[in-house]
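Here the complex is missing one protein chain, while the rest keep their positions.
For chain A:
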Amino acid sequence: MDQHILQIKNLRVSFNKSKQKTTAVNDVSLQIEVGQTVALIGESGSGKSITSLSVLQLLPSNGQVEKGSITFNGKELLKMPEKEMLEIRGNEISMIFQDAIASLNPSMKVGVQITEGLKYHKLVPKEELKTEALQLLEQVGFKNPAQVYNQYPDQLSGGMKQRILIAMAISCKPKLLIADEPTTALDVTIQRQVLDLIDYYKTDLNASVLLITHDFGVVAEYADWVYVMLGGHIVESADVYTIFKNPVHPYTKALIGSIPNPENGQERLKSIQDYTFEDTSYNGKKFAPATYTYDSSSFDAPSSLVEVEPMHYVRFYDVERKVVAIG
C-alpha cells in the first residue's frame, strides 16, 4: 500500500508580472509519508512557501502551476474542482503561517477565528463551537482559555498568537499539517514550545508535517527527512542523519555551517557566501543551479537530482561543464 500522504512530482510554478513570466519553483519533487515530519529548508525566496501554497492551491492571483502533479492520499489536487478543494483545505490539509501578527484578523475576537474551520466543515454543532474552541485553547497551552476566547489578537503576545494559529490549524484534525516557518518571529524559548506543540499533535494523531524553515537547528531536532531548496529547485534530499553526516551540496554545507556551536567558543559564525557553484564539483559533476551567477544560460541549463548514495539525492547539471578546480 502507498504510504505517501503527499506526493509532489516535477512541480513548476510561475508568476506573471507586467507580461513577464518568472519561474519561482521548478522541477520540485517531494513526498511525505504518514506520520513523518519532512523539512523543506532554504533561504528566503527559494520557493518553499510557494511550494506549500501550491499544495493548497492558494497561489496569488498572478501565479500558476505550469507543470507537475500534487497527489494527496492518492487524489490529484491540481485537477480537483474548487468545491472538493474546499473540503480538503483546513479539514485534511492545514497550514500554520509564519507571521502570526498578520495571519489573524485584528478586528475579530480570537474565539470566533478559532472556530472558523469547524464552522465551514460543519464538524461540530453550532452550540458546541465555543466548548470546542475552549478545549483547543487549552490544548495549545492556554491556562485561561475563557479569557483568551474573548480577546482580540492585539491583546496577545507573539507566542500566544502563534499558538492561536496552531489551534486554528489543528481544529479540524487534519492529516497533513504544513508549518510555514512557524517560529521565525518568536524568541528561542517560545520557539521550542511551538515546535513541541506541533510535534505532539503529529504523534498524537499520527499526522504528517511539512515543516518549512531556514533553521537547520530546528530540522535536526524535529525532521525525519530533509529537502534543501535553492533558487526554486530542490538541490539535495536525504534523511536527517545523512544530511548532517554527509552533506554534499555546497549550499547544504553552508547552511549546516551557519548553525551556532557553543563548543567553538570565540569562533566567528560562518555566513553563507555568494557561492558560485560552477566553481565546485562532486566526483566530476557540476552542481546546479548556480543561483548567484550572472550567466543566465548556466542558471537555465537542465539539471536533475542524482542519487549519490542510497536514498541521498543531489542536483547536478545534466550536461558536462568545464570544472574549474578551486583552491
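Following the convention adopted for this analysis, a residue touches a chain if its C-beta (ideal position, glycine included) is under 8 Å from a C-beta of that chain, and two chains touch if they have at least 3 such contacts; residues count from 1.
Methods note: contacts and distances are computed from a predicted model.
Undergrad: Please identify the absent chain by the protein name in its UniProt record; candidates are "SpoVR family protein", "ABC transmembrane type-1 domain-containing protein", "(2Fe-2S)-binding protein" or "Peptide/nickel transport system permease protein".
TA: The missing chain's protein name, per its UniProt entry, is "ABC transmembrane type-1 domain-containing protein".
Undergrad: Who touches the missing chain here, A:Gly47, A:Gly68 or A:Gly117?
TA: A:Gly117
Undergrad: Touching the absent chain in the whole complex: find that residue among A:Ala24, A:Ile50 or A:Ile88.
TA: In the complete complex, the chain left out is touched by residue A:Ile88.
Undergrad: One chain isn't shown here. Among A:Thr51, A:Ser103 or A:Ser281, which residue touches it?
TA: Candidates A:Thr51, A:Ser103 or A:Ser281; residue touching the omitted chain: A:Ser103.
Undergrad: With the missing chain put back, which residues of chain A would touch it? List them for me.
TA: Given the touch definition above, chain A has residues 53, 56, 58, 60-61, 86-91, 94-95, 97, 99, 102-105, 107-108, 116-117, 120-121, 165, 168-169, 171-172 touching the missing chain.
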